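A quick write-up on the structure given underneath.
Here the complex is missing a single protein chain, while all its other protein chains stay put.
Chain IDs A, B and C follow the sequence of writing; residue 1 opens each chain.
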Amino acid sequence: MCNMNHDNVTNGYAATKDELLKRLSRAEGQVRGVARMVEEDRYCMDVLTQISAARAALDRVALAVLDEHVRHCVVGGHGPGTEQERIDELMAAVGRLSGRRP
Amino acid sequence: MCNMNHDNVTNGYAATKDELLKRLSRAEGQVRGVARMVEEDRYCMDVLTQISAARAALDRVALAVLDEHVRHCVVGGHGPGTEQERIDELMAAVGRLSGRRP
Amino acid sequence: MCNMNHDNVTNGYAATKDELLKRLSRAEGQVRGVARMVEEDRYCMDVLTQISAARAALDRVALAVLDEHVRHCVVGGHGPGTEQERIDELMAAVGRLSGRRP
Partner (left out) sequence: MCNMNHDNVTNGYAATKDELLKRLSRAEGQVRGVARMVEEDRYCMDVLTQISAARAALDRVALAVLDEHVRHCVVGGHGPGTEQERIDELMAAVGRLSGRRP
């Protein structure tokens, strides 16, 4: 059951701390952009497009943070608690990211 | 087919322009908070929780903007184009919000 | 505020009743396929890919049903209750689809 389907592998979430901070600064600018558009009574659909961009930026940051967490804390074994607890904590985070509670 | 299931109705998305701007300002602060946590090497899972809060705030703004759009532009008839075009545009926005393309 | 950004319009959700039933029958087959894969202890990641396919099929059905609803019940004016109630009900459905409660 533990073989691997290489076709599905994409290696694109990992990011350095500097990259994360750059993305977050961009996301902050996007949220400010949304406020400006609301202030100026811009067309609703254009406001929604800008909100989607900010949300997508945040999601990419979340996945990069999770990637780091899996690498160092869960698999790397530097994490706290028992292995069982670390896996539970990881799954709780994945459940929240996917919008699904257990 | 057009009857109504009153149990499912919740009336909680509408918001005034002032409320939207207040929420966006809070979301901007939350994104800045995420950056601060990354800067300070805070625990990954706590960073994720903060990202979720910012994302949820943005989603609520998106739903309020969409509510306004349906009310004034789609149903209110002040929208541009034909009725067909307005419905297509609305559905495209809903598809994006739900993470699903046609 | 009610102008239109034609670039964002995609007209791909509407479906006839026959198309919906065909898609649902395919989704049902996909769910059965997932069960078969679990039964045969297939690789976890392949099971997840098949679940994603079934989920995407259901989401497309949901968007087609919502498209129909907007067209006939909300905009078409054949819906029940007041215009306010119809919009509230629509937004509640969009909120559920996007995984966000008010």
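Keep in mind that, in the parts below, contacts are C-beta pairs under 8 Å (C-beta built on N, C-alpha and C of every residue); 3 or more make two chains touch, one makes a residue touch a chain.
Source: prediction; values computed, not measured.
On the side of subunit A, the interface with the absent chain consists of residues 1-6, 8-13, 56, 59-60, 62-63, 66-67, 70-75, 78-81, 83, 85-95, 97-102, using the contact rule stated above. Mapped onto subunit C, the footprint of the missing chain covers residues 17, 20-21, 24-25, 27-28, 31-32, 34-35, 38-39, 44-45, 47-49, 51-52, 54-55, 58-59, 61-62, 65-66, 68-69, 73, 89, 93, 96-97.
The rule we apply is simple: only the chains that are shown with their structure count from here on.
Measuring from the averaged C-alpha position of subunit A to that of subunit B gives a distance of 18 Å.
The geometric centre of subunit A is 24 Å away from that of subunit C, both derived from CA atoms. Taken residue by residue, subunit A touches two or more other chains at 44-45, 49, whereas all remaining positions touch fewer.
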